[in-house]
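Dropping the structure in here first, questions after.
As you look at this complex, bear in mind that one protein chain is not there, while each of the others sits in place.
Every chain is named by a letter (A, B and C) in the order it is written, and numbering of its residues begins at 1.
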Amino acid sequence: MLDNVTKIFKSGKKTTTAVKNLTLRVPDKTFLGLLGPSGCGKTTTLRIMAGLEKPTSGRVYFDGVDVTAMDASKRNVAMIFQFPALYPTLSVYDNIAIALRTKLSPGEIRKEVLGVAEFIGISDYLKTNVSKLDVNLRQKVAIAKVMVRDPSVFILDEPLTVVEPKVRNELRSKLKEIQLKLGKSMIYVSHDQTEVLTLADKVAVMNNGEILQYDTPENLYNKPRDTFVAWFIGYPSMNFIECEPIRKGDRLYLSTASGSMYDVSHIPDVEKLLEGHKKLVLGIRPEHIFVAREGVKAKCVKVERFGSMKIFHLEVDGTTIKAKMQSINLTVGDTVQIDFHRDKIILFDAESGKSLF
Amino acid sequence: MSRKNIFPIFLQLPINIIIFSLVAYVLGWLIYSVFYTTPPGGQTTFIGLNNFITVLSDARLFNAVLRTAYYAGLGTALEVLLGMIIALGIVNLVSSNIRRFIILIIFLIPMGLSEAVVSHIWLMLLTPQGYLNSILRYMGLQPVGWLTESMALNSLILADIWQWTSLPLLLIYAARVSIPQDLYDMAKIERLSAFTTFRVVTWPYIKNALIVATLLRFIFMYNTIDKIVLITFGGPGLATETIGYYIWMQSFSYRNISYSATLSLLTLLSTAVLAYVFWKSLKR
Amino acid sequence: MKVIRMLGYLGLIIHGLFILGPLYVMIVTSLKNINDVFSIPPKLLPFVDFQPTMEAFEFVANTRVLYAFLTSLGVATAATAIAIIPSLLAAYGFSRYKKAAMNDERSFFILLTLRMTPPFAVVLPIFLYWNLFKLYDTYFALVWTYSVFSVPLAVWLLKGFMDGIPLSIEEAAKLDGYTFMERLRKFIIPVLGPGIAATIALVWLFLWNEFLFALKLGGSNVITYTAYLPQLRVGQRIQWNVLGAIGVLGAIPPLIIFLIFRKQIIRVYLGR
Partner (left out) sequence: MPKIGLVNINKKYEGLHLLKNVNLEIPNNTLFVILGPPRSGKTALGRILAGLELPDSGSIFFDDEDVTYKGPNQRNVSLVFQDFALYPHLTAYDNIASSLLKSRLTKEEIRKRVKEFAEYLKIDHRLTHYPSELSGGEKQRVAIARALVRGAQIIILDEPFVRLDYKVREDMRAQLYRLHRDLGVTVIILSSDHMDAMAFPDNIAFMLEGEIIQVGNLDAMYEKPTNLSIAKYLGLVEMNVFPAKSILDLKGTEIPRSLSMLDGTMLIGFRPEHVTLHYENTLKPDKIILAGKVKITEIVGSETIVHLDAGLPEPVRVLISMIVRKTPGEAVRVEVDVKDIYVFDAKGKFVGRGGDLIGGDIAR
């Protein structure tokens, strides 16, 4: 558990604040995802948790015990690095077994290592020296090294970025199995949301050293707190349409610059939500758009098809939005009327980017 | 031969012109002088292999070889060992970059000095009434005969250590600094003992630098005679005469050109062999 | 753990004194009058034990020693200038065309052996060589010998720096339509900038410190500061203070070069 941790790196004159008073509670036995673009401070946060980096201010607690000053070696933590950190001259077997030398008898070590190697699928490489393996196998060995130990927490720093796409899927399900099997809390850092959303029970989305939202994947998906989180979660990313609230009769509409109107009066106490916000942004996910008898005119400009998954790029009032529709078959050039699932619309204040709930 | 593979040869032409302008004559002359000799005013005669026979029977040469082995061997061993200890010491004890930079500069100065300057500094220290002895006397201790028969060679080694420990230090420091920090983080997390961490993380990287440093230093000490020429003149007696100094004397004092050419050729060959070993270790 | 750290620091300090001691002695001697040099108790502290004088430096300034320093400067600079451009081309060949004839590993190895040739084994033939051309004791002889012996070191250093530049940058330039000369001038040399400067400095320093060739190839009118040193020991009293002064002056360039190029120097020895 991190309690308003700040980390400021001083290199020469310019000081970069990697982490700005960040508070993060990691309940036991949960799989926490730390998601954010490169350089948002997620790796620094991870290193502070692991004890490899000292925070400039703020405290770090493990089960209530203040470990801020405690060195990484005493925190019983296991970590996988972005580039597999293996001891170059040792064989795969020794690399995995080395951490157990002090704890288990040789017989037990052998059993453990063989079991883990079998599980990850590197049993026939046990004898070869790690420097001869390619990066995919090396990362598998790094995972095996971590599994063999029995740490209080697993820390993974973008373990799958360096690996081939095909092996990435294989390792993703392996990591999920590991988490279920060992039931330990895991902290997983990545900029690739597919990995984090599949593995994590709770996810913290970070940007510029701050946590923007800390919630379950479903809530992040359905109730993003601001435009950044909304944009960052979900593939393809959410569409944003600038608009202004206009009252016509007893119905309340959001009209875009080019005049198309969206009826939003159904949203509960929408009146109260909207006052005080002149300019708004309407957010709608591509999978929540459908073709309706009457709605907003849209011309299809591009189609991305992948077997059953189809993504249509539709031009609406001059801006291109993406729609993910299964049963429809549009070709470039068709114009069609589209509408949005009313309950899936999310409104954001244009200036602050904060969502209105 | 399309343009593609002539071009690289063209790249090498300039340096080859510069080098061969001198080296060609030198090698030619050496080989020629081994087999032909022209006594002053006399007639050039072919002397076949008797130069090599003299080499085998030359006792003074044999002692010189032993002395060189001792001088270069002990010197290199001490320098590399001391260099490694200090390099690791700097990395582990001094964390701030500025302090490390200052210490490194101080330790590396001797390497930048000319052998001639260093020889004279140590001459000031080692000469019988020099500073070392006057400090010893000042402290009431017995002055030491640094340049006497028994001590001369060791004093030379001491001077060489003073100047050249910095090379192994630099090589090992560079290798140690190039080790990715992730490995040390992993070792810390896996609670490896200091010794295991050294054996498994540090050693593989600096082992290579160590070998390179040892070979580099051995070849240089074997090939450099500046200190001997300037401090002890090979003396007292033959106490500090290495192969190099022996050749130096043959070429310029005793003036028997043919024999000195033979010795020079043999030294060149042995250096080439050592260089080959060095190059092989580098490629691994 | 604390004790080991203490011992470690002590070790570093002792080594520091071991290095600085002789340097201090040299500086102190250069500031002494000739008969203050050796005495019991040893006079080591200026102003306390002895009055520092600039005698030695004055001696250097108005005798041939100054001329020797200038010769060293001229010869080292000229030789480096001659060697640097050809070495740059050769280093490019060794770095980029590892497979081509004369550029492969074997020819690089031959250069390596040249760098390690013992001066004493070749000084006589070179001496005779220049005699042949009646060029003994001339600037040209020393400069040309120096450039021959600085080429291997220059190529070795430049190849190291050039391997650091990713090939793709050069190929991007090729795609942009630049010929080899333009690529070299506009892309490789600017990017290599600090590397080349460091190489020039290190090669120059190697020649600035050279002794054996200067001693034998120079005579009356060509003499470097290193070759001048033995001449100060001929008389009945060795002029220690002047030896000290020459040492101090000779040590200034290396100090400056190490300060400026410390990053490159460490990089050069990385993985060598």
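Remarks
To be clear about the criterion, a contact is a pair of C-beta atoms (placed from the backbone, for glycine too) under 8 Å apart; a residue touches a chain by one contact, two chains touch by 3 or more.
Computed from a predicted model, the values in this text were never measured in an experiment.
Although one chain is omitted from the display, it touches the following shown chains in the full assembly: A, C. Within the complete assembly, A:Asp192 is the residue of A:Asp28, A:Glu108 or A:Asp192 that touches the hidden chain. Screening A:Arg172, A:Lys202, A:Arg225 or A:His277 against the full complex identifies A:Arg172 as the residue touching the chain left out.
If you put the missing chain back, the residues of chain A touching it would be 37-39, 164-166, 169, 172-173, 176-177, 180, 191-194, 197-199, 217-218, 221, 231-232, 234-237, 287, 302-309, 326.
On the side of chain C, touch with the chain left out of the figure occurs at residues 166, 168-169, 171-178, 187, 190-191, 193.
One rule holds for everything that comes next: only the chains that are shown with their structure count from here on.
The touch graph of the protein chains shown is a line.
Chain centre most remote from that of chain C: A (centre = mean of CA atoms). Across B-C and A-B, the chain pair carrying more C-beta contacts is B-C. If you check the complex, the residues on chain C that touch chain B are 5, 8-9, 11-12, 15-16, 18-20, 22-23, 25-26, 29, 37-42, 44, 82-83, 85-87, 89-90, 92-93, 97, 100-103, 105, 107, 109, 112-114, 116-126, 128-129, 144-145, 147-148, 151, 155, 180, 205, 208-212, 216, 226-227, 229-230, 240, 243-244, 246-247, 250-251, 253-255, 257-259, 262, 265-267, 269-272.
Against chain C, the residues of chain B that register as touching in their complex are 5, 7-9, 11-12, 14-19, 21-23, 25-26, 29-30, 82, 85-86, 89-90, 92-94, 101, 103-117, 120-125, 129-131, 134-135, 137-138, 162, 170-171, 173-175, 177-178, 208-209, 212, 219-220, 222-226, 229-230, 244-245, 247-248, 251-252, 257, 260-261, 263-265, 267-268, 271-272, 274-276, 278-279, 282-283. By the touch criterion given at the top, residues 180, 182-183, 185-186, 188-193, 196, 200-201, 203-205 of chain B touch chain A in their complex.
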